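For this view, one protein chain was removed and the others were kept in their places.
Residue numbering begins at 1 within each chain, and the chains themselves are lettered A, B and C in the order written.
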Amino acid sequence: MVTSYNRIAGQSVERLAALSDGVFAVAMTLLVLDLRAPAAELIHGDRDLGHALMALSPKLLMFMMSFMTLGIFWIGQQTQLNLLDRSHRSLAWMHMVFLFTICLMPFSTVLLAEFIHYRLALIVYWFNILLAGTALYLTLVCAIGLKLTRDDTPPDATRAIKRRIIVAQSLYAFGALLCFFNTYWSIGFIVLVQLNYAIAPHLGRRSTHPA
Amino acid sequence: MVTSYNRIAGQSVERLAALSDGVFAVAMTLLVLDLRAPAAELIHGDRDLGHALMALSPKLLMFMMSFMTLGIFWIGQQTQLNLLDRSHRSLAWMHMVFLFTICLMPFSTVLLAEFIHYRLALIVYWFNILLAGTALYLTLVCAIGLKLTRDDTPPDATRAIKRRIIVAQSLYAFGALLCFFNTYWSIGFIVLVQLNYAIAPHLGRRSTHPA
Amino acid sequence: MVTSYNRIAGQSVERLAALSDGVFAVAMTLLVLDLRAPAAELIHGDRDLGHALMALSPKLLMFMMSFMTLGIFWIGQQTQLNLLDRSHRSLAWMHMVFLFTICLMPFSTVLLAEFIHYRLALIVYWFNILLAGTALYLTLVCAIGLKLTRDDTPPDATRAIKRRIIVAQSLYAFGALLCFFNTYWSIGFIVLVQLNYAIAPHLGRRSTHPA
Partner (left out) sequence: MVTSYNRIAGQSVERLAALSDGVFAVAMTLLVLDLRAPAAELIHGDRDLGHALMALSPKLLMFMMSFMTLGIFWIGQQTQLNLLDRSHRSLAWMHMVFLFTICLMPFSTVLLAEFIHYRLALIVYWFNILLAGTALYLTLVCAIGLKLTRDDTPPDATRAIKRRIIVAQSLYAFGALLCFFNTYWSIGFIVLVQLNYAIAPHLGRRSTHPA
């Protein structure tokens, strides 16, 4: 009888996608929420305001980085959910573990923005990315194991996604290791990796047919 | 004439589902919002930061527990709404009572995280779970009474859902009672129940055909 | 040429509905966000915590009232959008004015919860309800004027909705007037009106065929 509940529970891919989009939308907006206007008492002219805004710029850069991180994971999860024909309770749970790691992202970002020189803050940030990547990977494994993918899925699609996640996570791990030199090197390297994923592959795309 | 308004009001299942997904997405993300980075003045090195983060770990555990609670209820409501052919104003209202209890969850969680040794905080938390479960149960009763379920609903589906809710709530109630020993026992027991619902049944699932 | 932009702009009812559901979901969750756990320094036992929670109960009641208000308006806008065949830029703008009044609701609620004895707080709250009702009414007028309703709309549906809004707003206005006696009378009366809309009509519904 309990099996009967599990048989009917958590089967809508659309609803899972809607929950995901909601979580990402809130997380993305909350990231920027930590950018606060300077206190009015401290500002006596356009110049003071200019200095105060300049002082916010490292925070702004941090948020751009996290927005990119969230963007990369949003595209990742959307791509995976798109392959599914139907959902399943186990998959919904794996996906929710992934969403939990996404919900942690605003915290990790604020921590890194506040303690940008501290190795530990960078390692927490990287660990968050690692958890998200792992959860996404396991969601895919779960989808394959339960045969939830659509019949028209290109046979090498799931392999390509898996490889993509592993390569990206290896680069992030290397970036995180650089923090034993200097956290700025780590951040710079991670941003370069992200820009590569967001921009670079597009250059070659125009020649191939869009599919 | 007033009847006419009620006849046409609140009939879209999709819209109700979209509102639900939005409320759950915001509630899940807000849970984690209470995890705050430690104050910069108190931190003078990676070690201090390490201690400060360790001090946050009980809060983090509390949020994981509440995320699981929200996950269980999200799957529950999604399963129920999936059974519906159309909605109805009464059902929409019952569902909104349920959403109200979900909106209270971040408050109950912060309360328990802050006052983890206090029996009363645990009882408030449990009471919130009880309210959510009761509202979900009544939503189902309402759906059956108004004959809103789809024609292809397996005859024992609604009974299975009802039993599921009652068994889960009995276990939660037992867990809450344990707080008269010690609140940690309660929390531990509730987490075990949740893990059982999230993980355990999956083990046996692979052998049965996924439906 | 500018006409050409206006001709193609803002035409998706689904997107407008999705934006609405998002705004309502965030507003509903934020309402409860103002319920804060008491400060840990002030609490030295279950008893203190009990007193502190009791002190929160008027706030909780205020939030229940506002949640009901939002619920009533959510059902109202959903009913109206359901009647539409397609959208239109003018309608999208009218609907956004309505959403603006919804976004103000958490502010009005906190104001009333904080200043529950003050006539002005109650009048602000009522004025917010009035604005929301007016915007909803004008959205309907706009939909009719632009002939956006579906062909299968029952001919008296739009009249029923209009009458419903006018009756409800008259009752709210009467309730607001009661604040010249006492703000509690106003709040009590408004809650009764809301309960009437949320619960009472359902009693008679079971006998009529659900449509």
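Assume contacts are C-beta pairs under 8 Å (C-beta built on N, C-alpha and C of every residue); 3 or more make two chains touch, one makes a residue touch a chain.
All values reported here derive from a predicted model rather than from experimental measurement.
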Hidden-chain contact residue, picked from the options A:Leu61, A:Ile116, A:Ile161 or A:Val191: A:Ile161
Touching the absent chain when the full complex is considered, from C:Ala9, C:Val141 or C:Ile166: C:Ala9
Interface with the undisplayed chain - residues on subunit A: 17-18, 21-22, 24-26, 28-33, 35-37, 40, 43, 45-46, 49-50, 53, 64, 67, 71, 74-76, 78-79, 81-83, 154, 156-157, 159-161, 163-164, 167, 198-199, 201-202, 204-206, 208, 210-211
Residues of subunit C (touch criterion as defined above) contacting the omitted chain: 1-12, 15, 18-19, 21-23, 25-27, 30, 88-90, 92-93, 96, 99-100, 103-104, 106-107, 110-111, 114-115, 118-121, 124, 145-148
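In the analysis below, only the chains that are shown with their structure count from here on.
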C-alpha-based rotation, subunit B on subunit C, 0 to 180 degrees, nearest 5: 90
Interface residue identity across copies subunit A, subunit B - same or different by half: different
Centre distance in Å when subunit A and subunit C are each reduced to the mean of their C-alpha atoms: 35
Inter-chain centre distance, subunit A versus subunit B - centres from mean C-alpha coordinates, in Å: 24
Interface hub residues of subunit B, defined as touching at least two other chains: 18, 21-22, 25-26, 30
